[in-house]
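A single protein chain has been omitted; all remaining protein chains appear in their positions.
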Amino acid sequence: MLGSGIIKGLAVTAKNFVGSYYDPARMTTVEYPEQPTVLPENYRNFPFLVSENATDPMGTLRCVACQICEKECPPQCIIIEKSKDKKPDANGKMQLYPAVFGIDTSVCMSCQICVEVCPFDAIKMDKVFEIAATDRFLDLYLNREQLAKPNTYYHQIHPEEAAEVDGRLTADRKAAEEKAKATAAAKAAAPVAAPKPADSAVAPKPASPAVKPQDEPRRLVSPKPGEGGSPLGEGGPAKSS
Amino acid sequence: MSTSQVSGFNTQVSAPGPFGGPAGPTVRAVHDQFHGDLLEVSMGPQHPSTHGVFRMVVTLDGEQIVKLKPVFGYLHRNHEKIAENTSYLGSMPYTDRLDYLCSMSTNWAYALAVEKLDGQPVPDRAQYLRIIMAELTRLLNHSCLVGFLFNDLGTSFTPLLYAFREREKILDLFESLSGSRMMCNYQRFGGCRVDPSPEWLEAARRLAENYPRFLDEYEAMLTGNEIMLARTQGIGRLNSTHAINAGLTGPVLRASGVDYDVRKIDGYGVYPRFDFRVPLGAHGDTYDRYMMRILEMRESVKILSQAFRDLPAGPIMDPKAKLRGFRPKAGEAYGRIESPKGELGFYLISDGSPNPYRYRVRPPSLINLTLLEEMCLGHTVADAVVILGSIDIVLGEVDR
Amino acid sequence: MSPASDSYLERAPLELRDWLVQFLPEPLQWLAHHLITVVAVLAVFGTFFAFTTIAERKLLARLQNRLGPNRSGLPWIKGLKLWGLTQPFADAVKTLTKEDIVPATADKWLHFLAPVIVVAFSLMTFAVLPFGRNMIPVELNAALLYFFAAGAATELAIFMAGWSSRNKYSLLAAMRALAQLISYELPLILSVVPIVLVAGTLSTKAIVLTQGYWTSGFLPHWFVFTPWGLAGFLIFIVAALAESNRSPFDLPEAESELIAGHLTEYSGFKYALFFMAEYFGLTALSALGVTLFLGGWQAPCVFLEFIPSYLWFMLKLIGMIVFFIWVRGTLLRLRIDQLTRLAWKFLVPLALLNVGNAAFWVLSAHWAGPLQLVRWAVSFAVIVIPFVIMGRSLTAGFAPRTYRYAS
Amino acid sequence: MTPLHLCLLISTGLFCIGLAGALARSNTILVLLGIELMLNAANLNFIAFWRFGPPSPPANGMIFVLFSIAVAAAEAAVGLALIIAVYRHQNNIRLQDATRLKG
Partner (left out) sequence: MTTALILIAILLLGSAAAAMLRRNLIHSALLLIASWAGVAAFYLWAGAEFVAFAQVLIYVGAISMVVLFAVLLTRQNPVAELPAEPASRMRALTGITVAVCTAAILSAAILSSKFTPAADTAPQTSVKQIGLELMHRHGTALLIVGVILTVALLGATILAATDAKEKPEDRP
């Protein structure tokens, strides 16, 4: 009979209306600023540089400026300049370091390929998403100082992955030391060959609510524009106040 | 007064504009000796129901369409040329942005082409994972489609939001697995990027198990609705000859009654191990196209339950697969899959360098769009948006 | 009249008015009397409009498993949310402060006049609605005729808006609005004719009074509880949905096709006026439906009469509007040809039959005993059988299908 | 001058405006509308005489007007339908172009 389909439809919406009051599974919305979004461990948004030490982030960057990520980055948003001198890394080995390391986050598409190709576990994916800026050139270009985050932060946002990476790194370090002792040869400058990260099957936990983004939203706004001699600082337009 | 405002319209044909075109007024009548007075309306690129920056130049006789010209290219991003200047791996995240609703299947199509090019084997577990992702994507895409279709039909967002409620659950799964909701970037040449945990698999299995309940509710709400039947049945008919000649694929083709499903024909991946059916329409109208989606979702649920049952243990990545410095041997390959929208293919020529020599996408959205005018002629404006909705296009893929 | 009908609460609004009026000199009293009535109606239904918008948004949100607007509180008080109930006032401030954009090629005068006319005429319809016992702004002999006459002008304003905007979408909307008005004015009026026939009057007040009886104290004699009344009510609802441009008949502003239809080129205050008029129109038609079919301000049972009549009226009005919102949250839009076909091939014949049905009802008023049952059965049959048959022919060729699978 | 004089003068004015429109304009729709105006002028007279004229059976004038309105509606419907048919035929609605009865 005419109208039966309409009545059926009305019944379904009525059921949903009532259900929205007592069936939380029906409501998928989150009241955002009050109710923080639970980000899964694997969530990725914009890379950052891992440094071993929080007190001296620039001195203990894992990055050795090998420029693989710069080459592999699909939208080519990474800018690296090698240093002229060498500094000792965490193992005490003398390594190059990035004199300039910049990521243009207005171009970056968070694809994680830089993380996958990095042989030194030096660049990892961040979890920031509350990013707003007033200058679309300067504020969205992150320089070395803004990118460097301590390993503890890495542990905070990706606990399982970070533990796994740390374990691998200490094992490598131990192996390198033993190798160094055994051979007792001249100090090898060859970098530690880390296995490919893709092989290391990282086991995520999707449903684990343990991941708390208690890190305060990182502001991408640089306090002083053009600081740190960023390449865009000179060429870019003057910051409008 | 030089304008003659004798009739309802500002039928101004005074002096032509500075560049020879008609001057001024926005409402301009087109005269045609066969149809009387026609009205040319440019729907889009900013229009609520053109599903992105798509434009239709419709010529109307009253409300009836006598001519329809699809115009696209507003979202052209030069994807194919960029890919020829990027490494093979570097194109993978770009493929996410082709059909941004189904990045998982697009990834797979590209990975399939590259694997064919290089003769790269894929471990079993990865094959199963790929099928799980592809079918979840099909659920996601078709849910979206039926939701948007009803919005085009004039509901006040209710079915769309019900569909989005389910889509949200799948997107959450994707996010917890790959780190991003829509731009998954999950497949790699020779396997997948992340191995799902048992908890993830359990959550996904439960989702697939509960999906028919949502479909039942959804169908109860609107499939039998008299207005819905009257608005979709017999609208936008497409006969099978036309559809085949124009190279249409996917649910749009199957709604016209042609049995063509790349999953069955190519049997790529491990699809031959699965037991599923391909629904076929009989009328080729909007209602059939809608029902194809609903029935395919039900089949996808079946595939998913089999995949979760049979998922083998093992590596997810071929150990010989190279991530850095990947250089396939010279040659060419065409990899195609049954994406939710139709046959999605990637054609690659390699000259042995790290970048593809030629990179070409066969986008189902674009090719399915070619018969839009055919389907819309003689129907009204209101039907045109519904027909467009039932074709299921994503402008990211149409314009590339 | 039961004593409850003369309770303090019942008389309070009227006495308040009289108390206010007595402060004025004699010659001004009648003017003040009417002014107070007008202001009261405007204030009550202005507020009602504001809360209808928020109710619509919240109910629709709940139907769609969302929360709806729940943020706006009071200015300068942080953390106070009031469940978002102040949202309409925030919206009002927003629309009032927006720039008023008039397209360069628009017909400026008509573009300006359209929203004014639409609001004026939709407000005029409130004049003859009895909001409570003795609470009717203007008592007219031909009240119903007045109501429809005033209501007819609103679609004219929609046409003016659509045509003057010089926008193709608006123009199509204008055409649709005209077609819709021509098609649905007739079933709307025809659905009301049986009431006039049975009540024997065009006065809304008298129609409400005719319904003010109960069988054994709790079965109200509302017209909706008769076969012809029920049929008339259903036709009335469908036609009212079409007249007030609500889903599933919101063709003039069909979002998915015509962007915003006749409102495409309106912004700021003029847009707000249209929006307001739309809700006023809906409220007025619902109120008319309540008056004609649902017993107006009468209580459903005798023992519930202690609740003042205007509250009953409001309750029923809210019920009608909630139903309209529910329908909007569920149904999809008809096409213009289907819309006119529904009106001419289905609603008009049914409504005409219903007039005959009501005539039969009047003629058989003296039937008693078992004949009473016959009367009900015949009356039902006269409506249900044509409904089924015409419904069949209307949906002929449309049915859910079964599908085959590839082997 | 009594109110009746005034009413009749108004109705004369309306009638003549309608007459001028019907005679002078070449647009068929306007001609039809001019005729409608003349009809309305006649209706004004009915009401004027009903109100101010000599006593008559009650509601006589009103009923006359009601009938007149009904006939005017029928006339408008047929007239406009004719106009549309003419328009279909010759693609404009100028009166001087509609010179042939044969289609």
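Think of it as A, B, C and D in the order they're written, each chain with its own count starting at 1.
Operating definition for what follows: a residue touches a chain if its C-beta (ideal position, glycine included) is under 8 Å from a C-beta of that chain, and two chains touch if they have at least 3 such contacts.
Just so we're clear, the structure is a prediction, and the values are computed from it rather than from any experiment.
Colleague: Using the document's definition of touch, tell me which of B:S143, B:S256 or B:S339 contacts the absent chain.
Modeller: Residue touching the absent chain, from the options given: B:S256.
Colleague: For the chain left off this view, which of B:L238, B:I367 or B:A382 is in contact with it?
Modeller: B:L238
Colleague: Residue-wise, where is chain D in contact with the chain that is not depicted?
Modeller: Against the missing chain, chain D presents residues 1-10, 12-27, 29-30, 33-34, 36-37, 40, 43-44, 47-48, 50-55, 57-63, 65-67, 69-78, 80-85, 87-88, 91-94, 96.
Colleague: On chain C, where is the contact patch with the chain that was removed from view?
Modeller: Its contact residues with the unshown chain are 110, 140-142, 145-146, 148-150, 152-153, 155-156, 159-160, 163, 174-175, 178-179, 181-182, 185, 200-202.
Just so we're on the same page, only the chains that are shown with their structure count from here on.
Colleague: How many angstrom lie between the CA centroids of chain B and chain C, rounded to a whole number?
Modeller: Comparing mean C-alpha positions, chain C is 42 Å from chain B.
Colleague: Counting only Cα atoms for the centres, state how far chain A is from chain B in Å.
Modeller: Computed from C-alpha means, the inter-chain centre distance equals 31 Å.
Colleague: Scan chain C for residues touching two or more other chains and write them down.
Modeller: Those would be 63-66, 329-331, 395.
Colleague: Listing for chain A: what residues touch at least two other chains?
Modeller: Each of 2-3, 6, 9, 12-13, 16, 26, 28 in chain A touches at least two other chains.
Colleague: Residue numbers of chain A touching chain C in their complex, please.
Modeller: Interface residues on chain A, with respect to chain C: 1-3, 6, 9-10, 12-14, 16-17, 19-21, 26-29, 31.
Colleague: Across the complex, what residues on chain C touch chain A?
Modeller: Within the complex, chain C touches chain A at residues 59, 62-67, 70, 326-327, 329-331, 387-388, 391-392, 394-395.
Colleague: Touching chain C in the complex: which residues of chain B?
Modeller: 8-10, 24-27, 39-41, 47-49, 60, 62-63, 150-158, 161-162, 165, 221-231, 233-234, 259, 261, 264, 277-283, 287-288, 291, 295, 380-385
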